[in-house]
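Up next, chain A:
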Amino acid sequence: MLDYVTSYLGMNTTPGQAGNVFWALVYIFVVFGGVSVAVIAMNWLERKALAHFQIRLGPMRVGPHGLLQPIADAVKLLTKEDIVPSEADRFVFWIAPLIILCASFTVYIVIPFGPTHAITDLNIGILFMLGVSSLSVLGVVMAGWASNSHYPLIGSLRSSAQMISYEIAMGMAVVSAILMTSLNKSGTGTLSMIGIVEAQQQQQVWFLFKFFPLGFIAFAIFAIAMVAETNRAPFDLPEAESELTAGFHTEYSGLRWSLFMLGEYTAMIAVSSIAVTLWLGGWLRPFPNTLTGPAWDLVFSLIPGFTFLALAAIAFVGVIRMPKHPYFRIQTAGLAAFGAGLGVIGLLLFLPPVRDRIQDIFWFIAKVAVFMYLYIWYRATFPRYRFDQLMKVGWKVLLPIAIGVLILTAILGVVL
Partner candidate 1 sequence: MVPVTTLHYLVTAAALFVLGVIGVLTRRNVVIVLMSIELILNAVNLNLVAFSRIWGLHGQVFAIFVITDAAAEAAVGLGILIAFFRNKETINVDEVDLLKW
Partner candidate 2 sequence: MADPTTYLSHLELGEPDKTFLDSNELIINMGPQHPATHGVLRVILKLDGEKVLGTECVIGYLHRGVEKIAENRTYTMFNPYVDRMDYVAAVSNGLGYCEAVEKLLNIEAPPRARYIRVILTELNRLASHQLWLGTHALDIGAMTPLFYTFRDREEILKIFEKYCGARLTTHAFRIGGCQYETYDGFERDVKKFLDFVPPRIDEYEELLTTNRIWVERTKNVGKISAADCKALGVTGPVLRASGVKWDIRKALPYAAYPEFDFEIPTGANGDTYDRYMVRMQEMRQSLRIVRQAVERIPEGPIMAKVPKVMKPPAGEIYHSIEAPKGELGYFVVSDGSTQPYRVRVRPPSFVNLQALDIMVRGQLVADVIAVIGTLDIVLGEVDR
């Protein structure tokens, strides 16, 4: 048994490929927990960032700077009454949020956080990701239908039409990135997520800059389509609150509603991960081939630690700026403890064995975080598209451009 457990350690591959169920399960739990924590952090961050965009403070009451707000929200949602409309189809109503959640979490099986930091490496990785993430549309449709109410129904019809339409443009953009993986001597491309990043490493260029501007256009199409896929502003028509109250989840409350939210944020992280993997070099650190040598390696490996130290410093600035009134004593202490925690993590990341292992994951997460911030930024800036305009953008703008980019990429790939 112990042999079985340890047999994976030291292997240069993912646990799924090594066929080690124990370590695969460990990875699954780590990824599941990590993503859940990321969603919670994202929740807090979105509220704070959005608030600062809108000259508000955002949550300030629960914990220092509202740090415990997501937990308070979770407790509130869990203890809320679970209302099922009397005319609803109970079974479908019950299963719809679970489908969305499962679809968004299953995608993480193939996301490579590092060359070996993935649950498994399917050789149809990207196909699998697109397929599974497209399953969440089923949950949306079923939620809208099962509520047996007009607004959810319209919301779900809108949503499914939107998700299916943008999936096509998204797929075309993805195919043009996959074509780029085959531009090596043997001419064999790959659909595997790890393989795609390795192809970028071999060709010494992020696919974002490959055949400039073709790679960039494909990336831009994907970046737009992924916002539409995840039903976020400015494409948040399915839950356009001013039109359809809350779209397909109008009738949901409490825990089930929070499952929808969890699924939405999970899906956001998932599609951002696809974008990072395909175009932004996945786990590769910036400039891996121009800034080479052990000195640069050292510099880049120190960045994760410094990032956390900087976050800790920001927290301590907050501690200093906290009002001195005794009422704020606990908050000040809490924030100081939080900052100290961040600082300890930062110091831990300086340890050589840790910093070598953590680098890949850090760069991957940092790139994903940029997309997460973009999501918030979009939400603060843009009004909402109307449904026909949304369809027009999807079918008449993104799709033709994506097909054109695909064809040009293919031609260039053969010619060059």
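Just so it is clear, a contact is a pair of C-beta atoms (placed from the backbone, for glycine too) under 8 Å apart; a residue touches a chain by one contact, two chains touch by 3 or more; residues count from 1.
As a selection rule, all candidates are chains of the complex that A comes from, given by their letters.
None of the values given here were measured: they were computed from a predicted structure.
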item	value
Selected neighbour of chain A [touch, this complex] from 1 or 2	2
Residues on chain A engaged by candidate 2 in the complex (per definition of touch)	50, 53-56, 150-151, 154, 158, 233-234, 236-237, 240-243, 245, 379-389
